[in-house]
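The next block holds one structure in the form of structure tokens; read it before the comments.
All protein chains but one are shown in place.
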Amino acid sequence: MILQDLAERLAAQLHGDPALSVERVATLSGASSGDISFISHKRYRNELGQTAASAVLLREDDLPHLAEGVAALVVDDPYLAYARVAGWLYPPVEESGGIHPSAVVEEGAEIAADVSIGPHSVIETGAQIGAGCRIGPGCVVGRHVVLGEGGRLEANVTLCHHVRIGRRVLIHPGAVIGADGFGFANDAGRWVKIPQVGSVVIGDDVEIGANTTIDRGAIDDTRIADGVIIDNLVQVAHNVQVGEHSALAGCVGIAGSARIGAHCALGGGVGVVGHLEICDNVIVTGMTMVNHPIREAGVYSSGTPMEENAKWHRNAVRFKQLDEMAKRLRRLEKQSKDESTE
Amino acid sequence: MILQDLAERLAAQLHGDPALSVERVATLSGASSGDISFISHKRYRNELGQTAASAVLLREDDLPHLAEGVAALVVDDPYLAYARVAGWLYPPVEESGGIHPSAVVEEGAEIAADVSIGPHSVIETGAQIGAGCRIGPGCVVGRHVVLGEGGRLEANVTLCHHVRIGRRVLIHPGAVIGADGFGFANDAGRWVKIPQVGSVVIGDDVEIGANTTIDRGAIDDTRIADGVIIDNLVQVAHNVQVGEHSALAGCVGIAGSARIGAHCALGGGVGVVGHLEICDNVIVTGMTMVNHPIREAGVYSSGTPMEENAKWHRNAVRFKQLDEMAKRLRRLEKQSKDESTE
Partner (left out) sequence: MILQDLAERLAAQLHGDPALSVERVATLSGASSGDISFISHKRYRNELGQTAASAVLLREDDLPHLAEGVAALVVDDPYLAYARVAGWLYPPVEESGGIHPSAVVEEGAEIAADVSIGPHSVIETGAQIGAGCRIGPGCVVGRHVVLGEGGRLEANVTLCHHVRIGRRVLIHPGAVIGADGFGFANDAGRWVKIPQVGSVVIGDDVEIGANTTIDRGAIDDTRIADGVIIDNLVQVAHNVQVGEHSALAGCVGIAGSARIGAHCALGGGVGVVGHLEICDNVIVTGMTMVNHPIREAGVYSSGTPMEENAKWHRNAVRFKQLDEMAKRLRRLEKQSKDESTE
């Protein structure tokens, strides 16, 4: 792509040769001729002054720091501009199309004309696969699943029966959508399984990471709203609801019937207790245990800071005396006050 | 099913038309005609008064709060009764049966007559598949695996060689049973793999969640007892033992050779250190680090409560001063005592 085109599409101000073409994205320090790079933080200004990129996406105030002879595209949000440019330079690979002869498509499945289905995938009866879907090798699409147009399943994805997925959803390898929720009643010490008769409903433009699991609802459905992004190895239990454009980082676990608002971001390894609610626009930092509802937008955390082990040990032991320490402190204060008023 | 039948099977007291039939389970608020619902906690009494269900499972003391015209089945444990009713209303889907032509069954595998094996599954030599087993698409059953009668593997399950599984075990998609334990000796900084020559032995009536992993033993076997239920993305390391009817919630991790008693419940994200023992009837709350043995039944926890991030930060910093604070507190107390005895 030539810089003039990029500038127009990005509504960017161009400093440099409009006919110059770029072919790849690169980091500032790794770039060479033909690469376009970007600067997202002032701390990289040093690299900006030495980059061998052909062009750089940057903010106006970064411009004076740019290496001589490098073209600049001035934008408000260079990281977002980089995302767009990368999307143009690296369009998704076109599949050869068609249904591989080794794929098994059961009678009663409805497959749009231009769908591609990889080797050894299985599409069970009643499934509906929308226009433009690309299903990788080794996937299983269960009975009566609906996969909306433009959906993409990478390799070895499992969609269990009756799961309903919106348009342009991308699911990475090994993800399992719609396994039974973990629902059991206890009968004198023995577990009695509760059939999980709800399903999973996923909106449009959702991305789901590798080996992530999203369980089907016990009675009602588990729901992932439009635009949600979910990383790898995330566990979403039955009847959870995740609101529009929220992000769940790797290893997050959300217990049953919890409700996450819109535009939330849960950091890596966050755990959310069941049946509670998190309002919109909440950020939870990594490995936090969300053990009560969050009713105000903001940033929330739990945990203790990392220390050298021997020091940690001494402090951790004191954690078990904390309540007692608080009482002793209160006693001293009272005593001190009594003395001063004597 | 008609209410009279349900009442008899549940030994419930019926208030309403014995000939009334119900077809589905539903929540109190989501129910309509033909649905049977349940109330498991007083906080839902408001919904109980407004439900449009045809019948409700409830305790005697909930009866006065039930909406007019709705039939009632009075039981001691409505949640357990709901589990049973749902089991009757939603029996497992019958498979067409038979071995799909695309499945690969190696010579020397023993498959009972009525087993169904899905497309693209692989049954290796020496495997024994018991009567009534249903194996979904894309599963791999390794050499000499034993899968007891009535077993069900959902899609893309992997059972590694020589794993032995009891009767009526249900394994959800993507689970891996019997991969090598994480066993290595260190030779001057380099890891030397220790062959994992034990196996995994799983009892009867066990359920294992999606993408969960249970490793084979180093020498002896990893053992999961009868009636254990395991959620998604759980890691059970080599030589772990889990006792009868215990429950492991999502994202639990149990390190090597730990022994969990019977009737225990580990909450989501709990981690158990290796080589330690948890006695029977222990509940561990979510995200707790079990770093020492538990010798008495009870409820155990660790972690810190979630707070608004700025406040958390101030408190977390103090955690690193905790031992020093304890010493200063002690000094003040001593001083105060000295003064008062002067």
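Note that the chains take the letters A and B in the order they are written out, and that residue 1 is the start of every chain.
One rule holds for everything that comes next: a residue touches a chain if its C-beta (ideal position, glycine included) is under 8 Å from a C-beta of that chain, and two chains touch if they have at least 3 such contacts.
All values reported here derive from a predicted model rather than from experimental measurement.
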Touching the absent chain when the full complex is considered, from B:P18, B:P92, B:G108 or B:P305: B:P305
Identified contact with the non-displayed chain, of A:I2, A:A112 or A:A326: A:A326
Positions on chain A where the hidden chain makes contact: 24-27, 30, 77, 79-80, 82-84, 86-87, 89-90, 93, 100, 102, 118-120, 136-138, 154-156, 170, 172-174, 207, 209-211, 227, 229, 231-233, 245, 247, 249-251, 263, 268-269, 286-287, 303-310, 312-313, 316-317, 319-323, 325-326, 329, 332-333, 336
Contact footprint on chain B, counting only the chain that is left out: 102, 104, 120, 122, 138, 140, 142-143, 156, 158, 160-161, 174, 176, 179-180, 182-187, 189-195, 197, 211, 213, 215, 219-220, 233, 235, 237, 251, 253, 255, 269, 271, 273, 283-285, 288-292, 298-305, 307, 311, 314-315, 317-319, 321-322, 325, 328-329, 332, 335-336
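The rule is simple: only the chains that are shown with their structure count from here on.
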Intercentroid distance (Cα basis), chain B paired with chain A, Å: 25
